[in-house]
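Every protein chain of the complex appears in place save one, which is left out.
Moving on, here comes subunit A:
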Amino acid sequence: MSEFYMTEQIDKALAREYEAGFVSDVESETFMPGLDEDVIRRISEMKGEPEWMLEWRLSAFRDWLKMDEPDWALVDYPKIDFQAISYYSAPKSMKDKPKSLDEVDPELLRTYEKLGIPLIEQQMLAGVAVDAVFDSVSVVTTFREKLEEAGVIFCPISEAVHKHPDLVKKYLGSVVPKKDNYYAALNCAVFTDGSFVYIPKGTRCPMELSTYFRINEQNTGQFERTLIIADEGSHVSYLEGCTAPQRDENQLHAAVVELVALDDAEIKYSTVQNWYPGDEEGKGGIYNFVTKRGVCHTNAKISWTQVETGSAVTWKYPSCVLKGDNSIGEFYSVALTRGRQQADTGTKMIHLGKNTKSTIISKGISAGKSNNSYRGLVRMNPGAEGARNFTQCDSLLIGDQCGAHTFPYVESRNPSAIVEHEATTSKVSDEQMFLCQQRGLDPEKAVSMIVNGFCKEVFKELPMEFAVEAGKLLEISLEGSVG
């Protein structure tokens, strides 16, 4: 009886509206669908790129042609026709490269305002600088002057290619090689925009940096590319958010994010992923195939925190290469799937240096007819003397038609290394719901409270502004029509 009751209650509670599902009426210049070397040349031309950048793209494309789409993840989707996707779309108004906010199309500014991210600096959260990426271009990057005073570079990567070619040449592809995997290679060939961050030696970035990705145009793919370099002894906290309109067709988002933490540097990278997840029957939604990786030099630390509530299919493993001695990698994740969503997500912690440490806390919540998998690799290389890992994977099932899976891979080649793995699977129980309701809470509030409690260890890792947003997002995700 309780099984049935739970399923019914939760289904109601989960029948939510996707609030970011609107389409902005912006006139865009969009490439015809299709992918060949000519398309790549045109993307490069649109960006006015130097020859070396084009060559880099083309070599990635040639590699990609020889690669196969990976099929090892526990996700099931129809084969993607890469010739049916448009690889470039930008608002026409962006062609003349507006110099200031006053010159930016008000419709674009309104779009971000509607999403709760006002780009007018006076209206913004004081401590957060934003790079707003709309389809294939960066619309605006705020607080740049203030950041420049501190020597921090925060700009669209398309701009960094021109203004900071040495840094881009040195680090682009240094963490995720061009041939790393199928989607990464595709991204290298066709990436359009994303953020570039450089924090100089010994500098603590004076504000949170954040990029907000928005897909708007139909039939386009978004191929974001982000590169963050924290020079020796520096510190930065970076946030990323993303949404897309509600459409019946699937859209591809294949991003690459590279983080470089030089000696004694620290990068905290947080994501709240809320791409359109498709409808209850699994129609539409974003395919989110993302490669994120960071390398830690001596005493450096990289911390990934992700809250994944959107996308029809998620394939994403933010990883740390702990190259330097005493370096630290962390991965905190909440992945919520409902309806027909599928998520195969986790991390890789590659311990190369001595006394390296990694922590993995993964919270998977599955509802509806969704499938949620944790897939994680912990590798202790022969040189990883005294290295340690702690992994905790918790799954929460809501209803009885969803799936939760855990695929931990441990490779230890150093006997002094210690790897710990804990895993639990639990359900939102009838007893918990009854307790909450008996104390006067409605079922919606009860579910969202129980789920939030389950995620607590991860939420406390998010920067303050995001923790609130993530909590709200879960609440919206769990919101419905319970009367």
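The rule is short, and it goes like this: a residue touches a chain if its C-beta (ideal position, glycine included) is under 8 Å from a C-beta of that chain, and two chains touch if they have at least 3 such contacts; residues count from 1.
What we mean here is this: contacts and distances are computed from a predicted model.
A chain of the complex is left out here; the name its UniProt entry carries, from "Lactose transport system permease protein LacF", "Iron-regulated ABC transporter ATPase subunit SufC", "ABC transmembrane type-1 domain-containing protein" or "Ferritin-like domain-containing protein", is "Iron-regulated ABC transporter ATPase subunit SufC". Considering A:W52, A:Y77 or A:F434, the position touching the chain not shown turns out to be A:F434 (whole complex). For subunit A, the residues touching the chain absent from view are 1-2, 5, 429-432, 434-443, 445, 449-450, 452-457.
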